[in-house]
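In this view, the complex is presented without one of its protein chains, the others remaining in place.
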Amino acid sequence: MAYRVIHYINQFFGGIGGEEKADIAPEVRDGVAGPGMGLAKLLGDKAEIVATIICGDNYCVGNQEEVGKFIVDTLKKYNADALIAGPAFNAGRYGMASGFACSAAAAAGYTTLTGMYPENPGVELYKANTYIVPTTDSAAGMGKALPVMAALFAKILSGEKLGTAEAEGYIERGVRINTFYEEVGAERAVAMLLKKIKGEPFTTEYKMPVFDRVTPRPGVKDLSKATIALVTSGGIVPMGNPDHIAASSARNYGGYEIDGVTDLVSGKYQTAHGGYDQTYANQDPDRVLPVDVLRDLEKEGKIGKLYHTFYTTVGNGTAVGNAKKWGEEIGKQLKDNNVQAVILTST
Amino acid sequence: MASIVPISQSVGANRIIPTVAIPHPLGNPTLDEKGEKALRRKLVEKALDALHTDVKEQTVF
Amino acid sequence: MQANFTAGADTPKQICFFCDGDALQVLVAARDLIHMGWKLVHHPLYGNYRPHQQPYRSILLQREAENSGLSHEQNPTQDQSLNPAYQCLAPDPASLQLIEAALDVYRADRVLNPQQVPDVMLRDCSQLDYELMRLPLEQAGWEAA
Partner (left out) sequence: MNLELHKVAVRQLAFGAKTGVSNGVLTVNKEELKALLLKDDRLAAVEFDLAHPGDSTRIMPVKDAIEPRCKLEGQGEVFPGFIGPVESVGSGKTLVLEGMAVLTTGRLVAPQEGIVDMTGPGAPYTPFSQTCNLVVVLTPREDIKLHHAEETCRMAGLKTAHYLASQCKAAKADHTESYDFPPLTQAMQAYPGLPKVAYVYMLQSQGLLHDTWVYGVDAKRTLPTLISPTETMDGAIISGNCVSACDKNNTYVHLNNPIIKALYKRHGKEINFVGVVITNENVTLADKQRSSSYAIKLAEMLGVDAAVISEEGFGNPDADLVLNCVKAEKAGIKTVLVTDEYAGANGASQSLADSCQEGNAVVTGGNANETIVLPPMAKVIGDIGQADVIAGGFFGSKRPDGSLEVEIQAILAATNELGFSKIGAYTI
(Lines give C-alpha, C1' and ligand atoms only; values in the text may rest on other atoms or scores of the structure.)
Protein backbone atom coordinates (compact mmCIF):
# COMPACT_ATOMS: atom_id res chain seq x y z
CA MET A 1 0.00 0.00 0.00
CA ALA A 2 1.77 3.20 -1.15
CA TYR A 3 2.13 6.00 1.38
CA ARG A 4 0.05 9.09 0.56
CA VAL A 5 2.31 12.15 0.26
CA ILE A 6 1.72 15.91 -0.14
CA HIS A 7 4.43 17.85 -2.01
CA TYR A 8 5.08 21.52 -1.05
CA ILE A 9 6.67 23.84 -3.65
CA ASN A 10 6.87 27.59 -4.25
CA GLN A 11 5.32 29.80 -6.91
CA PHE A 12 8.30 29.43 -9.28
CA PHE A 13 8.45 25.62 -9.31
CA GLY A 14 4.66 25.60 -9.40
CA GLY A 15 4.88 27.37 -12.74
CA ILE A 16 2.92 30.43 -11.54
CA GLY A 17 5.72 32.99 -11.72
CA GLY A 18 8.95 34.32 -10.28
CA GLU A 19 9.69 37.04 -7.70
CA GLU A 20 6.64 39.00 -8.76
CA LYS A 21 4.40 36.10 -7.64
CA ALA A 22 6.15 35.55 -4.31
CA ASP A 23 3.14 36.97 -2.48
CA ILE A 24 0.49 34.46 -3.65
CA ALA A 25 -1.49 32.64 -0.97
CA PRO A 26 -1.21 28.83 -0.76
CA GLU A 27 -3.32 26.72 -3.12
CA VAL A 28 -3.53 22.95 -3.59
CA ARG A 29 -3.72 20.90 -6.77
CA ASP A 30 -4.45 17.20 -7.08
CA GLY A 31 -1.48 15.12 -8.27
CA VAL A 32 2.01 16.33 -9.04
CA ALA A 33 3.50 19.57 -10.32
CA GLY A 34 6.99 20.73 -11.23
CA PRO A 35 9.76 18.63 -9.59
CA GLY A 36 6.95 16.46 -8.15
CA MET A 37 6.87 14.56 -11.43
CA GLY A 38 10.48 13.48 -11.06
CA LEU A 39 9.94 12.62 -7.40
CA ALA A 40 6.83 10.56 -8.14
CA LYS A 41 8.70 8.48 -10.69
CA LEU A 42 11.59 7.91 -8.29
CA LEU A 43 9.28 7.01 -5.38
CA GLY A 44 7.64 4.44 -7.66
CA ASP A 45 5.10 2.25 -5.84
CA LYS A 46 6.48 3.09 -2.38
CA ALA A 47 4.69 6.43 -2.17
CA GLU A 48 2.18 8.42 -4.18
CA ILE A 49 2.14 12.26 -4.37
CA VAL A 50 -1.61 12.74 -4.01
CA ALA A 51 -1.54 16.55 -4.08
CA THR A 52 0.79 19.53 -4.36
CA ILE A 53 0.64 22.71 -2.30
CA ILE A 54 1.94 25.79 -4.13
CA CYS A 55 2.63 28.90 -2.04
CA GLY A 56 4.47 32.18 -2.60
CA ASP A 57 7.72 32.34 -0.61
CA ASN A 58 6.99 35.80 0.84
CA TYR A 59 3.43 34.80 1.73
CA CYS A 60 4.62 31.71 3.58
CA VAL A 61 7.40 33.47 5.53
CA GLY A 62 5.05 36.35 6.34
CA ASN A 63 1.93 34.39 7.33
CA GLN A 64 3.29 31.33 9.08
CA GLU A 65 0.28 30.66 11.30
CA GLU A 66 -2.15 30.68 8.38
CA VAL A 67 0.09 28.69 6.02
CA GLY A 68 0.87 26.18 8.77
CA LYS A 69 -2.84 25.57 9.33
CA PHE A 70 -3.43 25.30 5.56
CA ILE A 71 -0.72 22.64 5.28
CA VAL A 72 -2.04 20.52 8.17
CA ASP A 73 -5.63 20.84 6.91
CA THR A 74 -4.51 19.69 3.45
CA LEU A 75 -2.65 16.72 4.92
CA LYS A 76 -5.86 15.74 6.78
CA LYS A 77 -8.12 16.41 3.77
CA TYR A 78 -6.06 14.06 1.57
CA ASN A 79 -5.63 11.55 4.43
CA ALA A 80 -1.88 11.84 3.77
CA ASP A 81 0.94 10.19 5.74
CA ALA A 82 3.77 12.59 4.96
CA LEU A 83 4.98 15.84 3.42
CA ILE A 84 7.96 16.42 1.14
CA ALA A 85 9.03 19.99 0.29
CA GLY A 86 11.32 21.66 -2.27
CA PRO A 87 14.14 21.12 -3.10
CA ALA A 88 14.95 24.80 -2.50
CA PHE A 89 18.70 24.81 -3.37
CA ASN A 90 20.14 28.17 -2.18
CA ALA A 91 16.98 30.27 -2.47
CA GLY A 92 16.83 31.78 1.06
CA ARG A 93 13.08 32.40 1.46
CA TYR A 94 12.13 29.19 -0.40
CA GLY A 95 14.49 27.30 1.95
CA MET A 96 12.83 28.89 4.97
CA ALA A 97 9.35 28.21 3.51
CA SER A 98 10.19 24.52 2.83
CA GLY A 99 11.70 24.16 6.28
CA PHE A 100 8.67 25.80 7.87
CA ALA A 101 6.23 23.60 5.90
CA CYS A 102 8.00 20.45 7.12
CA SER A 103 8.18 21.85 10.63
CA ALA A 104 4.42 22.52 10.72
CA ALA A 105 3.63 19.04 9.36
CA ALA A 106 6.12 17.34 11.73
CA ALA A 107 4.58 19.18 14.70
CA ALA A 108 1.23 17.61 13.68
CA GLY A 109 2.90 14.16 13.69
CA TYR A 110 3.60 13.71 9.97
CA THR A 111 6.84 12.35 8.48
CA THR A 112 8.66 15.07 6.55
CA LEU A 113 11.73 15.68 4.35
CA THR A 114 13.08 18.50 2.24
CA GLY A 115 16.27 19.35 0.39
CA MET A 116 18.37 22.52 0.15
CA TYR A 117 21.90 23.91 -0.09
CA PRO A 118 23.67 23.46 3.33
CA GLU A 119 24.29 27.22 3.59
CA ASN A 120 20.59 28.03 3.05
CA PRO A 121 19.25 29.88 6.18
CA GLY A 122 16.36 27.40 6.23
CA VAL A 123 18.81 24.71 7.37
CA GLU A 124 19.79 26.37 10.64
CA LEU A 125 16.23 27.36 11.43
CA TYR A 126 14.51 24.02 10.81
CA LYS A 127 17.07 21.18 10.82
CA ALA A 128 15.98 20.24 14.36
CA ASN A 129 12.41 19.60 13.14
CA THR A 130 12.88 17.76 9.81
CA TYR A 131 15.30 15.74 7.70
CA ILE A 132 17.07 17.90 5.08
CA VAL A 133 19.04 16.43 2.17
CA PRO A 134 22.04 18.59 1.07
CA THR A 135 21.76 19.79 -2.56
CA THR A 136 23.85 21.98 -4.85
CA ASP A 137 23.31 25.73 -4.70
CA SER A 138 21.28 25.92 -7.94
CA ALA A 139 18.41 24.10 -9.69
CA ALA A 140 21.00 22.73 -12.10
CA GLY A 141 21.52 20.12 -9.38
CA MET A 142 17.86 18.93 -9.57
CA GLY A 143 18.82 15.70 -11.29
CA LYS A 144 21.24 14.81 -8.53
CA ALA A 145 18.98 15.96 -5.64
CA LEU A 146 15.72 14.14 -6.41
CA PRO A 147 17.04 10.54 -6.31
CA VAL A 148 18.72 11.14 -2.94
CA MET A 149 15.59 12.79 -1.56
CA ALA A 150 13.32 10.01 -2.87
CA ALA A 151 15.52 7.20 -1.53
CA LEU A 152 15.86 8.69 1.97
CA PHE A 153 12.17 9.61 2.07
CA ALA A 154 11.17 6.04 1.18
CA LYS A 155 13.48 4.70 3.91
CA ILE A 156 12.02 7.04 6.55
CA LEU A 157 8.44 6.22 5.46
CA SER A 158 9.17 2.50 5.83
CA GLY A 159 9.91 3.19 9.49
CA GLU A 160 13.45 1.87 9.26
CA LYS A 161 15.67 3.28 12.03
CA LEU A 162 18.01 5.83 10.45
CA GLY A 163 21.73 5.93 11.22
CA THR A 164 23.87 9.04 11.53
CA ALA A 165 23.74 11.94 9.07
CA GLU A 166 27.07 10.88 7.60
CA ALA A 167 25.88 7.33 6.96
CA GLU A 168 22.47 8.22 5.48
CA GLY A 169 23.36 11.40 3.56
CA TYR A 170 21.22 14.04 5.27
CA ILE A 171 22.37 17.26 6.97
CA GLU A 172 23.23 16.67 10.64
CA ARG A 173 20.22 17.97 12.55
CA GLY A 174 21.94 18.44 15.91
CA VAL A 175 19.25 16.32 17.57
CA ARG A 176 20.33 13.93 20.31
CA ILE A 177 18.74 10.45 20.12
CA ASN A 178 19.11 7.90 22.95
CA THR A 179 20.35 4.42 22.13
CA PHE A 180 21.68 1.34 23.92
CA TYR A 181 25.31 0.68 22.91
CA GLU A 182 27.09 -2.70 23.07
CA GLU A 183 29.20 -1.73 26.11
CA VAL A 184 28.33 0.11 29.32
CA GLY A 185 29.33 3.78 29.44
CA ALA A 186 32.29 3.19 31.78
CA GLU A 187 33.85 0.69 29.35
CA ARG A 188 33.27 3.07 26.45
CA ALA A 189 34.95 5.87 28.45
CA VAL A 190 38.08 3.86 29.33
CA ALA A 191 38.36 2.54 25.76
CA MET A 192 38.13 6.14 24.46
CA LEU A 193 40.79 7.28 26.97
CA LEU A 194 43.19 4.58 25.73
CA LYS A 195 42.80 5.77 22.15
CA LYS A 196 43.32 9.39 23.23
CA ILE A 197 46.48 8.42 25.16
CA LYS A 198 47.89 6.54 22.18
CA GLY A 199 46.98 9.40 19.83
CA GLU A 200 44.65 7.11 17.86
CA PRO A 201 41.50 8.62 16.30
CA PHE A 202 38.33 8.34 18.40
CA THR A 203 34.77 9.67 18.10
CA THR A 204 33.46 11.58 21.09
CA GLU A 205 29.84 10.76 21.92
CA TYR A 206 29.04 14.47 22.45
CA LYS A 207 30.70 17.42 20.67
CA MET A 208 31.11 20.53 22.82
CA PRO A 209 30.07 23.66 20.86
CA VAL A 210 33.20 25.68 19.89
CA PHE A 211 33.94 28.71 17.64
CA ASP A 212 36.34 28.95 14.66
CA ARG A 213 39.15 31.46 14.09
CA VAL A 214 39.47 34.19 11.39
CA THR A 215 42.78 35.51 10.05
CA PRO A 216 43.17 39.25 10.87
CA ARG A 217 42.99 41.81 8.01
CA PRO A 218 45.87 44.35 7.61
CA GLY A 219 45.39 47.81 9.19
CA VAL A 220 43.75 50.72 7.25
CA LYS A 221 46.59 52.89 5.96
CA ASP A 222 44.85 56.31 5.82
CA LEU A 223 41.77 56.66 8.02
CA SER A 224 41.16 60.24 6.83
CA LYS A 225 40.23 58.80 3.40
CA ALA A 226 38.44 55.68 4.68
CA THR A 227 34.69 54.99 4.74
CA ILE A 228 33.81 53.39 8.06
CA ALA A 229 30.58 51.52 8.80
CA LEU A 230 28.86 50.84 12.11
CA VAL A 231 27.42 47.40 12.88
CA THR A 232 26.04 46.31 16.26
CA SER A 233 24.56 43.30 18.02
CA GLY A 234 23.31 45.65 20.74
CA GLY A 235 19.91 45.88 19.06
CA ILE A 236 19.74 49.67 18.35
CA VAL A 237 16.82 50.19 15.92
CA PRO A 238 14.66 53.12 14.77
CA MET A 239 11.75 53.78 17.18
CA GLY A 240 9.09 51.06 16.95
CA ASN A 241 11.53 48.39 15.74
CA PRO A 242 10.16 48.41 12.12
CA ASP A 243 11.60 44.99 11.21
CA HIS A 244 10.39 43.42 14.52
CA ILE A 245 13.86 42.10 15.45
CA ALA A 246 13.13 39.73 18.35
CA ALA A 247 14.42 40.56 21.87
CA SER A 248 16.08 37.11 22.02
CA SER A 249 16.81 34.34 19.50
CA ALA A 250 16.54 36.96 16.73
CA ARG A 251 15.63 35.59 13.29
CA ASN A 252 16.69 38.66 11.23
CA TYR A 253 18.83 41.82 11.12
CA GLY A 254 18.09 45.35 9.92
CA GLY A 255 19.91 48.00 7.88
CA TYR A 256 18.92 51.65 8.48
CA GLU A 257 19.89 54.92 6.74
CA ILE A 258 21.59 57.58 8.90
CA ASP A 259 22.46 60.20 6.24
CA GLY A 260 21.89 63.58 7.91
CA VAL A 261 21.63 62.01 11.37
CA THR A 262 24.33 63.50 13.63
CA ASP A 263 23.12 62.08 16.96
CA LEU A 264 20.93 59.14 18.05
CA VAL A 265 18.34 60.68 20.36
CA SER A 266 15.82 59.11 22.71
CA GLY A 267 12.40 58.87 21.06
CA LYS A 268 13.91 58.46 17.58
CA TYR A 269 15.98 55.34 18.28
CA GLN A 270 15.64 52.61 20.89
CA THR A 271 17.07 49.21 21.80
CA ALA A 272 15.22 45.96 20.96
CA HIS A 273 17.69 43.85 22.94
CA GLY A 274 16.19 41.67 25.72
CA GLY A 275 19.53 40.73 27.25
CA TYR A 276 20.22 43.82 29.37
CA ASP A 277 18.47 46.62 31.27
CA GLN A 278 17.27 48.85 28.38
CA THR A 279 17.07 52.06 30.44
CA TYR A 280 20.44 53.53 29.43
CA ALA A 281 20.37 52.63 25.72
CA ASN A 282 16.88 54.10 25.39
CA GLN A 283 17.99 57.30 27.17
CA ASP A 284 20.87 57.79 24.71
CA PRO A 285 21.31 55.16 21.93
CA ASP A 286 24.79 56.65 21.24
CA ARG A 287 25.84 54.70 24.34
CA VAL A 288 25.63 51.54 22.17
CA LEU A 289 26.08 52.97 18.65
CA PRO A 290 28.51 55.98 18.75
CA VAL A 291 27.02 57.96 15.79
CA ASP A 292 27.51 61.35 17.52
CA VAL A 293 31.28 60.94 18.01
CA LEU A 294 31.85 59.48 14.52
CA ARG A 295 30.02 62.45 12.96
CA ASP A 296 32.37 64.81 14.89
CA LEU A 297 35.41 62.83 13.66
CA GLU A 298 33.99 62.96 10.11
CA LYS A 299 33.52 66.76 10.37
CA GLU A 300 37.11 67.13 11.68
CA GLY A 301 38.41 65.07 8.75
CA LYS A 302 39.83 62.39 11.08
CA ILE A 303 37.84 59.78 9.08
CA GLY A 304 36.78 59.95 5.42
CA LYS A 305 33.08 59.16 5.85
CA LEU A 306 30.62 57.37 8.14
CA TYR A 307 28.86 54.89 5.82
CA HIS A 308 25.22 55.88 5.19
CA THR A 309 23.74 52.64 6.57
CA PHE A 310 24.26 50.93 9.91
CA TYR A 311 23.39 47.24 10.39
CA THR A 312 21.93 45.91 13.60
CA THR A 313 20.57 42.80 15.23
CA VAL A 314 20.00 41.46 18.74
CA GLY A 315 22.84 39.25 19.95
CA ASN A 316 20.96 37.38 22.70
CA GLY A 317 20.71 33.58 22.33
CA THR A 318 21.03 34.00 18.55
CA ALA A 319 21.60 30.78 16.61
CA VAL A 320 25.30 30.67 15.62
CA GLY A 321 24.42 29.62 12.07
CA ASN A 322 22.22 32.70 11.63
CA ALA A 323 24.82 35.08 13.04
CA LYS A 324 27.42 33.61 10.68
CA LYS A 325 25.07 33.97 7.70
CA TRP A 326 24.19 37.60 8.50
CA GLY A 327 27.87 38.45 9.05
CA GLU A 328 28.66 37.19 5.56
CA GLU A 329 25.73 39.05 3.99
CA ILE A 330 26.52 42.35 5.74
CA GLY A 331 30.23 41.96 4.95
CA LYS A 332 29.40 41.51 1.24
CA GLN A 333 27.10 44.58 1.26
CA LEU A 334 29.84 46.77 2.81
CA LYS A 335 32.56 45.41 0.51
CA ASP A 336 30.42 46.02 -2.58
CA ASN A 337 29.95 49.63 -1.43
CA ASN A 338 33.74 50.00 -0.89
CA VAL A 339 33.64 50.43 2.87
CA GLN A 340 37.21 50.00 4.20
CA ALA A 341 36.57 49.33 7.90
CA VAL A 342 33.80 48.36 10.32
CA ILE A 343 33.34 49.18 14.00
CA LEU A 344 31.38 46.34 15.64
CA THR A 345 29.84 47.27 18.98
CA SER A 346 28.22 44.72 21.29
CA THR A 347 26.68 44.82 24.74
CA MET B 1 34.09 47.06 21.04
CA ALA B 2 32.67 44.91 23.87
CA SER B 3 32.52 44.86 27.63
CA ILE B 4 33.45 41.19 28.17
CA VAL B 5 36.82 40.59 26.53
CA PRO B 6 36.96 36.77 27.13
CA ILE B 7 33.72 36.33 25.18
CA SER B 8 35.05 38.36 22.23
CA GLN B 9 38.21 36.27 22.32
CA SER B 10 36.33 32.97 22.43
CA VAL B 11 34.27 33.88 19.34
CA GLY B 12 37.42 34.77 17.40
CA ALA B 13 37.49 38.62 17.25
CA ASN B 14 40.96 39.92 16.28
CA ARG B 15 40.86 43.60 17.38
CA ILE B 16 39.08 44.05 20.71
CA ILE B 17 38.40 47.32 22.57
CA PRO B 18 37.16 46.75 26.14
CA THR B 19 34.20 49.03 26.86
CA VAL B 20 32.44 50.42 29.95
CA ALA B 21 29.50 48.14 30.78
CA ILE B 22 26.93 45.90 29.14
CA PRO B 23 23.86 48.17 29.39
CA HIS B 24 25.92 51.19 28.13
CA PRO B 25 29.16 50.01 26.47
CA LEU B 26 30.16 53.47 25.19
CA GLY B 27 28.73 55.63 27.97
CA ASN B 28 28.35 56.06 31.72
CA PRO B 29 25.14 57.57 33.10
CA THR B 30 26.88 58.87 36.22
CA LEU B 31 28.90 61.37 34.13
CA ASP B 32 27.47 64.65 32.84
CA GLU B 33 26.78 64.96 29.12
CA LYS B 34 30.15 66.55 28.30
CA GLY B 35 32.06 64.00 30.37
CA GLU B 36 30.20 61.07 28.80
CA LYS B 37 30.85 62.29 25.24
CA ALA B 38 34.54 62.73 26.04
CA LEU B 39 34.64 59.14 27.35
CA ARG B 40 32.92 57.91 24.19
CA ARG B 41 35.34 59.86 21.99
CA LYS B 42 38.33 58.31 23.79
CA LEU B 43 36.94 54.80 23.21
CA VAL B 44 36.12 55.41 19.51
CA GLU B 45 39.57 56.91 18.91
CA LYS B 46 41.05 53.78 20.45
CA ALA B 47 38.96 51.77 17.98
CA LEU B 48 40.24 53.83 15.04
CA ASP B 49 43.79 53.34 16.27
CA ALA B 50 43.18 49.59 16.36
CA LEU B 51 41.79 49.66 12.79
CA HIS B 52 44.98 51.43 11.74
CA THR B 53 47.26 48.87 13.39
CA ASP B 54 48.40 45.57 11.80
CA VAL B 55 47.83 42.63 14.12
CA LYS B 56 48.96 39.01 13.67
CA GLU B 57 46.63 37.51 16.29
CA GLN B 58 43.76 38.40 18.60
CA THR B 59 44.74 41.68 20.27
CA VAL B 60 43.12 43.62 23.08
CA PHE B 61 43.78 47.39 22.71
CA MET C 1 13.34 31.97 50.91
CA GLN C 2 12.62 32.03 54.63
CA ALA C 3 14.41 34.90 56.32
CA ASN C 4 15.50 33.15 59.53
CA PHE C 5 19.10 33.89 58.70
CA THR C 6 20.19 36.65 61.06
CA ALA C 7 22.75 39.22 59.97
CA GLY C 8 25.85 38.84 62.15
CA ALA C 9 27.88 41.84 63.35
CA ASP C 10 30.28 41.69 60.47
CA THR C 11 27.65 40.78 57.92
CA PRO C 12 28.01 43.19 55.06
CA LYS C 13 25.20 45.66 54.42
CA GLN C 14 22.59 43.55 52.69
CA ILE C 15 19.76 44.32 50.36
CA CYS C 16 17.07 41.76 49.72
CA PHE C 17 14.73 41.79 46.74
CA PHE C 18 11.74 39.53 46.35
CA CYS C 19 10.77 39.17 42.72
CA ASP C 20 7.15 38.47 41.96
CA GLY C 21 6.60 36.18 39.00
CA ASP C 22 8.64 33.04 38.46
CA ALA C 23 12.25 31.91 38.78
CA LEU C 24 13.07 33.40 35.37
CA GLN C 25 12.36 36.90 36.76
CA VAL C 26 14.78 36.18 39.59
CA LEU C 27 17.50 35.26 37.07
CA VAL C 28 16.81 38.38 34.95
CA ALA C 29 17.05 40.62 38.04
CA ALA C 30 20.33 38.91 38.99
CA ARG C 31 21.62 39.43 35.42
CA ASP C 32 20.93 43.17 35.58
CA LEU C 33 22.79 43.35 38.90
CA ILE C 34 25.73 41.38 37.44
CA HIS C 35 25.88 43.89 34.56
CA MET C 36 26.41 46.54 37.25
CA GLY C 37 29.31 44.67 38.80
CA TRP C 38 27.64 42.51 41.46
CA LYS C 39 29.33 39.05 41.70
CA LEU C 40 27.61 35.70 42.13
CA VAL C 41 28.42 33.89 45.37
CA HIS C 42 27.07 30.60 44.03
CA HIS C 43 26.01 28.83 40.85
CA PRO C 44 22.56 30.04 39.77
CA LEU C 45 21.52 26.47 38.84
CA TYR C 46 22.11 25.11 42.36
CA GLY C 47 19.97 22.09 43.23
CA ASN C 48 19.22 19.28 40.83
CA TYR C 49 15.75 20.48 39.87
CA ARG C 50 14.58 21.43 36.41
CA PRO C 51 12.83 24.80 35.82
CA HIS C 52 9.48 23.00 35.83
CA GLN C 53 10.16 21.19 39.14
CA GLN C 54 11.18 23.85 41.69
CA PRO C 55 9.22 27.14 41.78
CA TYR C 56 11.70 28.92 44.08
CA ARG C 57 15.10 30.32 43.04
CA SER C 58 17.34 32.51 45.18
CA ILE C 59 20.45 34.28 43.95
CA LEU C 60 23.03 35.66 46.38
CA LEU C 61 25.32 38.34 44.97
CA GLN C 62 27.93 40.47 46.65
CA ARG C 63 29.90 43.65 46.02
CA GLU C 64 32.10 45.90 48.13
CA ALA C 65 29.82 47.46 50.72
CA GLU C 66 30.45 51.17 50.11
CA ASN C 67 29.35 51.38 46.50
CA SER C 68 26.53 48.90 46.40
CA GLY C 69 25.10 51.16 43.72
CA LEU C 70 21.59 50.68 44.92
CA SER C 71 19.49 52.45 47.48
CA HIS C 72 17.93 50.05 49.97
CA GLU C 73 14.35 50.03 48.81
CA GLN C 74 15.09 50.01 45.11
CA ASN C 75 14.27 46.93 43.10
CA PRO C 76 17.03 46.44 40.47
CA THR C 77 14.57 46.14 37.63
CA GLN C 78 13.07 49.56 38.35
CA ASP C 79 14.46 52.61 36.53
CA GLN C 80 17.97 53.01 37.86
CA SER C 81 18.84 56.32 36.32
CA LEU C 82 16.87 58.17 39.01
CA ASN C 83 19.17 56.65 41.57
CA PRO C 84 22.12 58.98 42.21
CA ALA C 85 24.02 56.12 43.88
CA TYR C 86 24.03 54.22 40.52
CA GLN C 87 27.50 52.94 40.09
CA CYS C 88 28.68 50.63 37.43
CA LEU C 89 31.76 48.51 37.79
CA ALA C 90 33.05 46.11 35.13
CA PRO C 91 30.98 42.88 35.28
CA ASP C 92 32.64 39.71 36.60
CA PRO C 93 33.06 37.44 33.52
CA ALA C 94 32.48 34.21 35.47
CA SER C 95 29.23 35.48 36.99
CA LEU C 96 28.07 36.74 33.61
CA GLN C 97 28.79 33.44 31.87
CA LEU C 98 26.98 31.47 34.58
CA ILE C 99 23.87 33.68 34.67
CA GLU C 100 23.59 33.62 30.86
CA ALA C 101 23.93 29.80 30.86
CA ALA C 102 21.22 29.63 33.52
CA LEU C 103 18.94 31.92 31.49
CA ASP C 104 19.43 29.65 28.46
CA VAL C 105 18.36 26.62 30.53
CA TYR C 106 15.27 28.45 31.85
CA ARG C 107 14.32 29.79 28.42
CA ALA C 108 14.46 26.27 26.94
CA ASP C 109 12.00 24.84 29.50
CA ARG C 110 8.59 25.43 31.10
CA VAL C 111 9.11 27.54 34.22
CA LEU C 112 7.02 26.52 37.22
CA ASN C 113 5.17 29.39 38.85
CA PRO C 114 4.51 29.15 42.62
CA GLN C 115 0.78 29.64 41.96
CA GLN C 116 0.75 26.35 40.00
CA VAL C 117 2.06 24.35 42.94
CA PRO C 118 0.00 22.53 45.60
CA ASP C 119 0.69 23.77 49.16
CA VAL C 120 2.28 20.56 50.39
CA MET C 121 4.89 20.79 47.63
CA LEU C 122 5.29 24.57 48.03
CA ARG C 123 6.26 24.17 51.69
CA ASP C 124 8.83 21.46 50.89
CA CYS C 125 10.24 23.39 47.91
CA SER C 126 10.68 26.46 50.08
CA GLN C 127 12.43 24.40 52.75
CA LEU C 128 14.71 22.80 50.18
CA ASP C 129 15.58 26.15 48.58
CA TYR C 130 16.49 27.44 52.05
CA GLU C 131 18.67 24.36 52.75
CA LEU C 132 20.53 24.65 49.47
CA MET C 133 21.26 28.33 50.11
CA ARG C 134 22.69 27.65 53.57
CA LEU C 135 26.29 27.21 52.43
CA PRO C 136 26.39 30.34 50.21
CA LEU C 137 24.80 32.45 52.99
CA GLU C 138 27.32 31.16 55.52
CA GLN C 139 30.23 31.86 53.19
CA ALA C 140 28.92 35.40 52.63
CA GLY C 141 28.98 36.07 56.34
CA TRP C 142 25.42 35.29 57.48
CA GLU C 143 24.97 33.05 60.53
CA ALA C 144 22.39 30.28 60.15
CA ALA C 145 19.60 30.63 62.67
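By letter and in written order, the chains are A, B and C; residue numbering begins at 1 in each of them.
By definition in this document, a contact is a pair of C-beta atoms (placed from the backbone, for glycine too) under 8 Å apart; a residue touches a chain by one contact, two chains touch by 3 or more.
Please read all numbers here as calculations on a predicted model, not as lab measurements.
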{"item": "Chains on display which the left-out chain touches in the complete complex", "value": "A, C"}
{"item": "Which residue of A:Glu20, A:Glu205, A:Glu257 or A:Glu328 touches the chain not shown here", "value": "A:Glu205"}
{"item": "Residues of chain C in contact with the chain not shown", "value": "40-43, 45-50, 52-54, 94-95, 98, 101-102, 104-105, 108-110, 116, 118, 120-121, 123-125, 127-128, 131-136, 139"}
{"item": "Touch list for chain A against the chain that is not drawn", "value": "128-129, 162, 164-165, 170, 172-190, 192-194, 196-197, 202, 204-210"}
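The rule is short, and it goes like this: only the chains that are shown with their structure count from here on.
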{"item": "Distance from the mean Cα position of chain B to that of chain A, given in whole angstrom", "value": "30"}
{"item": "Centre-of-Cα separation between chain C and chain B, whole angstrom", "value": "30"}
{"item": "Contacts with 2+ other chains: residues of chain B", "value": "3, 22-24, 29"}
{"item": "Two or more partner chains touched - positions in chain A", "value": "276-277, 279-280, 283"}
{"item": "Contact set on chain B toward chain C in their complex", "value": "3-7, 20-24, 28-30"}
{"item": "Complex contact set, residues of chain C against chain B", "value": "32, 35-37, 80-81, 86-88, 90-91, 93, 96-97"}
{"item": "Chain A to chain B touching residues, read off their complex", "value": "211-214, 216-221, 223, 226, 228, 234, 276-281, 283-284, 286-288, 290, 292-294, 296-297, 302-303, 341, 343-347"}
